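Apart from one protein chain that is not included, each protein chain of the complex appears where it belongs.
We just call them A and B in the order they show up, numbering each chain from 1.
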Amino acid sequence: MEKIKKLTWREIPQARLAVWTLIAGEFVIFGGLIVMYILNRLKYESWGEMAQHTNVWAGTINTFVLLTSSYFVVKAHEAAVHKNKAQIKKWIWLTIVCAFMFLGIKSYEYTHEIMHGFTLPGKHLVAEGLGVESRYWSFYYTMTGLHGLHVIAGALALFFVMRNVTKTDKNYQRIEAAGLYWHMVDIIWIFLFPLIYLIH
Amino acid sequence: MDIHSSNPGLEHEVVVPKEPDYHGHPNYLKIYLTLLGLFALTVVASLLHNPLIVFFIVFGISIIKGTLVLLYFMHLKWEPTLIWIMLGLALLILLFLFIGTYPDIVPVQRYLVPKA
Partner (left out) sequence: MNTHKKHGFWHRYFFSLDHKDIGFQYMLTIFFMVSIGGFFAYVFRMHLAFPDMKVPLFGLVTNKDYNMLITNHGLIMMMWLALGMLLAVAGNFLIPIMIGTDDMAFPKLNKISYWIFLLSVILMIASFFMPKGGLGVGWTLYPPLSVGDFGYNTPYKSFADRFFTANTFVLLAIAFEFTSLLMGGINFFVTTLNKRAKGMSLLKMPMVVWMINIANLLFMFSVGPLVAGTFMLLLDINVGTGFYDAYRGGDPLLWEHLFWFFGHPEVYVILLPPLGILAEIISVNSRKPLFGYKFILTLTLIAAVLSTMVWAHHQFVAGIDPRAATVFSIFTIIISLPFAGIILAYIATLWKGDLRFTLPMKWALGAVALFTLLGGFTGLHLGASVFDIYAHDTSFVVAHFHYTLFPTVIFGSFAAIYFWFSKFSGRKLNQTLGNLHFWLTFIFFNGFAFPLFLLGLAGQHRRIADYRQFEFLMQDPLPLYRKIATISAVILILSQFIFLFNFIWSLKRGKKETEDNPWQANTLEWQTSSPPPHGNFKVYPVVNYGPYEYNRPDKDKDFTPQNEI
């Protein structure tokens, strides 16, 4: 790894500064949701039983998919540095395929859970006297759903940036900016996965 | 209406860097493999039976993984301190939210539906 001096705040390109600011804002939004989930999770131990009904293997594969896609995005970024359009296209398409895989597995999970009666208003659960536990699923669907929307947004951003860059042959720094956003989506999932699936 | 050409009298040169390579490129494959290793460790750890140990291992590893992605994939390591401060502020504010809200939510038992 070559030694490179850290940038000063005067040198940072404006696209990257803007995306970092956006990421700080998104961290607070997701962080607020996660803080509320943790508070409720600490309050109700019985939510651990509900967590056992999640599909851990689907979640595990999804984590793997997102980690891999993060790797693809940095490769795309590396290709953007060398202005290698073919490579950019290849890595970003791979990332978008990962996004689709993620969403596909997620929808499989949702279907599975809804078929077992873990729906959003949780009528079955409340009828069984599991009103408190039904709110675990409220958090589950809200957090993963909001994350899913970010996956879609990130994939769209990557797609449009790639099309724009490869057509106009300029603004290569945009690949990195869109990539930063994609990594944020990955980081959020890294924290959501153990919070939702692993802690029983 | 392209009036937004860059301003000749700016404090410092910005907008489009001639070389987008403003930072180091670590060996991405190595980082990726480390991440996968840590990830495998998480999955194995979650199969343990002591919930406390699982909790600490799983969250410790999550924090390490998140930090690795931030530092190397997002190149935070080479970004100005300003960005570190912004992200730090985000976490600090969440800490305030957690501490301030905790005593009113967690220890308090309000009206609950009795279990069947």
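Assume contacts are C-beta pairs under 8 Å (C-beta built on N, C-alpha and C of every residue); 3 or more make two chains touch, one makes a residue touch a chain.
From a predicted model like this one, the values you see are computed outputs, not experimental measurements.
Only one residue from A:Q14, A:T111 or A:N164 touches the chain missing from this view: A:Q14. Against the chain not shown here, chain A presents residues 9, 12, 14, 17-18, 21-22, 24-33, 35-36, 39, 43-44, 120-122, 126, 131-132, 134-135, 138-139, 141-142, 146. For chain B, the residues in touch with the chain missing from this view are 1, 3-4, 7-12, 14-15, 82, 86, 89-90, 93-94, 96-97, 100-101, 103-105, 108, 110-113.
One rule holds in what follows: only the chains that are shown with their structure count from here on.
Work out the mean CA point of chain A and of chain B, and you get 12 Å between them. The touching residues of chain B, when paired with chain A in their complex, are 11-12, 14-17, 20-29, 32, 35-36, 39, 42-43, 46, 51, 54-55, 58-59, 62, 65-66, 69-70, 73-74, 77-83, 86-87, 89-91, 93-94, 97-98, 101-102, 105-106, 112-116.
Contacts from chain A toward chain B in the complex involve residues 1-4, 6-14, 16-17, 20-21, 23-25, 27-28, 31-32, 35, 38-40, 42-43, 48, 56, 60, 63-64, 67-68, 70-71, 73-75, 78, 80-81, 126, 128-132, 170-173, 176, 180, 183-184, 186-187, 190-191, 193-194, 197-200.
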